[in-house]
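All protein chains of the complex are present and in place, except for one that has been dropped.
Letters A and B mark the chains in the order given here, with residues in each chain numbered from 1 onward.
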Amino acid sequence: MSQTPTELRYTKTHEWLRQEGGEAVFGITWFAQDALGDITYVELPRCGDEVKAGQPFGSIESVKAASDLMSPASGTVIAVNDALENAPETVNADPYGEGWMVRVALPEKAGLPKDLMEAGAYQAHCEKEH
Amino acid sequence: MPFIPHTPEEVREMLAVVKVRAIGDLFAPIPEALRAKPLDLPQGMTEDAVCARFEELAAPPGRLTSFLGAGYYAHVIPKAVDALAGRSEFVTSYTPYQAECSQGTLQAIFEYQTAVCRLFGMDCANASVYDGGTALFEAAMMALRATRRSRIIVDECVNPQWRRMLATYTAGLDVELRTVPHAQGRCDVNALAEVIDEKCAAVLVQQPTFFGTIEDYEALFAKAHDKGALGVVSVYPVLQAVLKTPGETGADIAVAEGQSLGLPLSFGGPYLGIMTCRKALVRQLPGRIVGRTEDREGRPAYVLTLQAREQHIRRAKATSNICSNQALCALRALIHLSLLGPKGLAAAAARSMELARSVAEWATALPGVKRHNDAPFGNEVALKFPIPARTVVEMAAAHGVVPGYPVGDRYPGLEDVLLVACTEANTDKDVERLVRTLANILGGRS
Partner (left out) sequence: MNTIFEDSVPGRGAHIVEGDPEAVGKTIPESLRRSAPADLPQCSELDVVRHFTRLSRRNFSVDANFYPLGSCTMKYNPKFAEHVASLPGFLGLHPHLAELPGFGAWVQGALSCLFDTERYLCEITGMDAFTLQPMAGANGEFTGVSLMAAYHRSLGRRRTIMLIPDSAHGTNPASAALAGFDVLDVPSEGGLVDPEAVARILSERGEDVAGLMMTCPNTLGLMETHLPAIVEELRKADALLYYDGANMNAILGKMRVGDAGFDVVHLNLHKTFGTPHGGGGPGSGPVGVTARLAPLLPGPRVVKGNDGVYALEEIPGSIGPVAPFHGSFGVILKALAYIMRLGGEGLVRVAEYATLNANYLKKRLETVLDVPYGDLCAHEFVASAPEGLHALDIAKALLDRGIHAPTIYFPLIVKECLMAEPTETESKQTLDEYVDALADIVDRAGKDPAFLPAAPTTLPVSRPDETTAARHLRLTLDMA
């Protein structure tokens, strides 16, 4: 059932990153939403906030669990998926699409963090955690 | 053995199952060096003897006529509050984590949340914190989280003990408390408004103030909003039956000491911290909160909700460390409000205020007694005496009268100011007795 799109990059803490030119979109993986169960709330940063790789950029809650959302890369938030405020269940339904969380402008020149994983490595990581 | 049902025969059977010879063997895991000597405590007493001892300790040495308030008031408590809140199904139940067997407590809390929100004109409430002081602290924390700022502006007319608690609770945090002095026993609204800037998370005020005055905070809260700060007010719930609501005033968070809603004074506790806020802040609301949902058959059902952000899951990152609530105290408040209804509560407020007005009129006719200021006041009035207020209190003690609270201990410079509080439990005769006593004290000195 699990899905791990190959065009994305992944963190150990189960966030994904999609690079689009000088920008990147963040969300959480299928594995993460499945582990959390029915998601009830997503707290996201505001436009203009700076996020830092490996630091929390928000938090996510289900009935029984809550965890921080860790930023896969550093940058400036330029868009936030406000629709999640009233429909957090979207993250369960479509974690890689409509369930995206923030879009950030990446700093010029700096590349993506070295510890981001490709799909294959991430899948192996998930199997280990299981 | 009181409260231990085991017979010797049962103990033998149980030890055989556990496969140890004596109960003492069960404590083998305690390292030898750490085992206690016999406790040096008095011998156990019979139930009767314990009760007799406490009845002796509780017996007052005489009758008192009291006008003591200063944040805690002896209002009438309907007897049905004791009868209903004293039911052991409420008293001896656990925190309602298991919703299916706790619908009584949960629905009561939901009704309590509804009642205090309607009384304060606010959107959301939690199932209570410990008292008015901790409620004020939690309100400040909500504002700090919501604004991501670190400065709290506090009016000096806020209950001085709660301000001291605020200082204790924030001592280890990166929070700056800035207190704005009172202006002759009134809230200096303009001075407060002036110091609100972009670094300020919230402004904290009290209605009526500790000195009993009723202030207009509308412009102050509007200014706070202009600067991106929150308006927080601590109110006196009984007077909220008649006073403009925090909601109407523009407050973002409204808290209260709930003691005056059906809780006895009981020498300082247990009390009830009421916490309400606007819907936009609900995610910052700490502690236990009850929500209404449906069960599998579509029947209305009540559950603890928003628990994922609390300490049993979030640990060090929790919204607060509160794991209990004051459920039984909140239940008393709800039953009290249900018995009084809107009319009864307003009548209690009106009668208390009427008596305080009467005290003010009579007392200011005495030589050298003046009102501390001319602000509108509720059920408590600040009177200025020609002699130290502590002296007035001490001399009144001989007459069996508590004339009020001398504010000088908490407000240096105001040693001659006495706060006199009335409730509907006071009678016209009580007021006469107070005035006669004061006349006697002042007359005797001049």
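Please note the rule applied: a residue touches a chain if its C-beta (ideal position, glycine included) is under 8 Å from a C-beta of that chain, and two chains touch if they have at least 3 such contacts.
Keep in mind that what you see is a predicted model, and the values were worked out from it rather than measured.
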Shown chains touched by the chain that is not drawn here: A, B
In chain A, positions touching the absent partner: 38, 40-41, 61-63, 88-89
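We take it that only the chains that are shown with their structure count from here on.
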Intercentroid distance (Cα basis), chain B paired with chain A, Å: 43
Residue ranges of chain B in contact with chain A within the complex: 283, 307-309, 313-314, 317
Chain B contact footprint on chain A (complex, rising order): 40-41, 43, 61-66, 68
